[in-house]
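The chains shown are only part of the set, and none of them has been moved.
As written, the chains take the letters A and B, and residue 1 is the first residue of each chain.
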Amino acid sequence: MAPTPGAQEKAELRSGFTAATGGSLQALEGLLFAAGTEGLTDRQIAGVFDVDEPAATQMCLDLRDLQTREGRRFLVERLADAWQLMTAPELTPYLRQLALVPPPSSLSQAALETLAIIAYRQPITRSQIEDIRGVKSDKALGTLVARGLAQEIARADSPGRPFLYGTTNDFLDYFGLGSHRDLPPLEQMDHG
Amino acid sequence: MVLIDAIASKEEYRVRLQAFEGPLDLLLHLIESQELDIYDVPIARITDQYMTYLRESMEFQLEVASEFLVMAAQLLAIKARSLLPRHGPLEIQVAYGLDAEYVDDERELRERLIEYRAFKLAAQALGEQSLLWAERIGRLPLPLESFQEQPTVSDFLAGVEVSHLRDSLVRALARTKIDLDVRIVRDRETVPQRMRLIENQVRDAPTTFVHLLRSRRRREIVTVFLAVLELMRLNRIICRQEVQFGDIWITANTANTANTVNTVNMAL
């Protein structure tokens, strides 16, 4: 079934591993099922299984392997530092049939640009955002704050002590990110 | 006819102007639509197109955001300096401060464009990501309240007396509108047998009251119920009901294995 011996060996290793600790992975999946969209942090998982946090992370990754092998249509994902079960993309057509997918609520280009700048450059003031975009951005910023995607996190030391903005945990949820480290790298800007 | 065309064009321009997030976005569009390299396109070369675009927009008396006009002035300044006759290599001009401002202005604008483009691309990627992600859903959590404490059997059953259990069973059976057959309750022989059977059934995995029943006959329900009560009294099993009128979960009381053995020995 496996195309390369390497993959075959890996699968065997894994299934050996699973035979030994499968009960824990199944229990972990059950707990994630119960935790729902609240998710579980590494710390919570570590607490339940009496392991350290890196081991908890590894359990989630192993669970993901198990779910993939067994063809599960919901997978463990890391979102804003919590692990939770989310439907797999393959399920989307079925979800649509049952109208279980909420209608998309997309952000305007202005809001998305402003959000991208905040995400990569936080903490940042409104006027710094406007310098980069070359246009007034108060409206876009207002939308983002109202939607809970950006927030005032401090005040700058510059004259007038303007607000510094940053992204929220809901931002990570909205884009399916585990943390800010998961943002794709910004295109190289020091070319030439 | 001409009028209609003009109106159509005006609408078109309005749409086109609104399509751009600002002067940087417009400049980027002009560069990319001509497949020019942002890293070395002479800014002067796109100035004309930028001015044409702006002029046409203004001819239709559209409100043009001040940012577009500020950028126009900047572009014109850069272009004007680039048209001054050059007297030597750029390095020399810079060394003598002849074109320093022009070089700085152009470099700064180019850097702004490159930076803006990076964020524009990131914004597009985020937009696509959010649409894909919106299609993936989770489920609501189960409230953990019922698991919040680990009540001991005595905590769990505080204040409950066996007579309450009996009364509640009687009430439950009364709902089926059939009289309780008391003769079966007195059939003591089957209860110890059933206790042994239940202990075997729960040894490996918890089960529920309903699963202990092989039929729904009242006779069996009562026997099983009495056996469960007796096992509870002997601390050999733990019973738990998560919701009112829910099924009763029955788990072997493994903490009490030693006692169980003793009890069995004593019984023998």
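One rule holds in what follows: contacts are C-beta pairs under 8 Å (C-beta built on N, C-alpha and C of every residue); 3 or more make two chains touch, one makes a residue touch a chain.
Here the structure is a predicted model, which is why all the values come from computation and not from measurement.
Formula of protein chain copies in the complete complex, based on this structure file: A x2, B x1.
Assume only the chains that are shown with their structure count from here on.
With centres defined as mean CA coordinates, chain B is found 8 Å away from chain A. The residues of chain A lying in touch with chain B in their complex are 33-38, 77, 84-89, 92, 95, 100-102, 104-107, 109-110, 112-113, 115-117, 119-120, 132-136, 174-176, 183-184, 186-187, 189, 191-192.
Of all residues in chain B, those touching chain A in their complex are 21-25, 39-40, 65, 67, 71, 111-112, 114-127, 129-142, 144.
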